[in-house]
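My questions will all concern the structure given below.
Removed from the display is one protein chain of the complex; every other protein chain stays in position.
Then we have chain A:
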Amino acid sequence: MTDHHAMPGHHGAGDDHVYLALSEAGPEPDGEARWAYGTGFSDPLLGVDTTVPAGLDGADLAAYCLMLGDDALVLAQRLTEWCTRAPELEEEVALANLGLDLLGQARLLLTRAGQADGSGRGEDELAYWREEHEFRNVRLVEAPNGDFAHSVARLLLFATARGALYRLLAGHPDPVLAAVAARGVLELAYHQEYATAWTLRLGDGTPYSAARMQAGLDAVWPLLDELFVPHAVELRIGADPSALREPVLRTLAAVLAEAGLTVPEARPLASVGGRAGRDGVHTEALGPLLAEFQVVARANPGATW
């Protein structure tokens, strides 16, 4: 997310924060700004026409962008947790890169949500100041990382399904959502390829690596179906995810077959009275994730750097 813009009077003469001095130093002799943050250019939809097209309901569009934005944001946070913990440096860099893509998508989608509902809430307000029940992500992305194979399995499921959804949304009537999706298709293709390659390598490796990979798949598989259960908002916005169930399952089955793994038969994780992540009903894993993600912003409201 971006810097928080200072409240009026928040950084007076007595504020000796070194980075404030840097960001407010003004143009250098050659006319280049020294540091972009705090210069007003951090809006991810800077100058983009954000008129909601006729025929689309702004509240529905906002709710839908929150769903997809929260999926991306929460999974970005989980991927970031691998930093300093991944099995190899290259994998750590890879997972952080995937998280960065998702974070960028989340910034665009949350910004779009705050505009489309007329609330004027920015990305930071939506990311840092909503409570757990206000998050609209599916439960798949909030599940703890588990071991590397669990994380690969989750990424395989998410990237395969999200890439398919973005291909659909690239033709959506909302031009901002369509542009985010069109960009995201190619990014998700790299994510899917990464997760597929590791699934093959672990599944087709030693009996031990295959068992660990299978255990990861078995653990996350019950969370897959929620991605295909349409919410009323998704139906009204013209993005019924149930059409993706069959092609995504077919793709996953082909990967697992090649990897020598078994498609789990576990039943989908039950919803609570018909309500799940899209309605703000989450597992116990989301609260601690958000606490860590939001603590700095909440401890220093309005802080800049």
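To be clear about the criterion, contacts are C-beta pairs under 8 Å (C-beta built on N, C-alpha and C of every residue); 3 or more make two chains touch, one makes a residue touch a chain; residues count from 1.
Simple rule for what comes next: contacts and distances are computed from a predicted model.
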item	value
"Amidohydrolase-related domain-containing protein", "RNA polymerase sigma factor SigI", "Histidine kinase/HSP90-like ATPase domain-containing protein" or "Phenylacetate-CoA oxygenase subunit PaaJ" - which is the UniProt name of the missing chain	"Phenylacetate-CoA oxygenase subunit PaaJ"
Touching the absent chain when the full complex is considered, from A:127, A:180 or A:237	A:180
Contact partner of the left-out chain, one of A:52, A:66 or A:102	A:102
Selected residue (touches chain absent from view) among A:220, A:255 or A:290	A:255
Hidden partner chain, residues of chain A it touches	2, 27, 30-33, 35-37, 39, 41-42, 44-48, 90, 93-94, 96-98, 100-105, 107-108, 175-176, 178-180, 182-187, 189-190, 192-194, 196-197, 200, 251, 254-255, 258
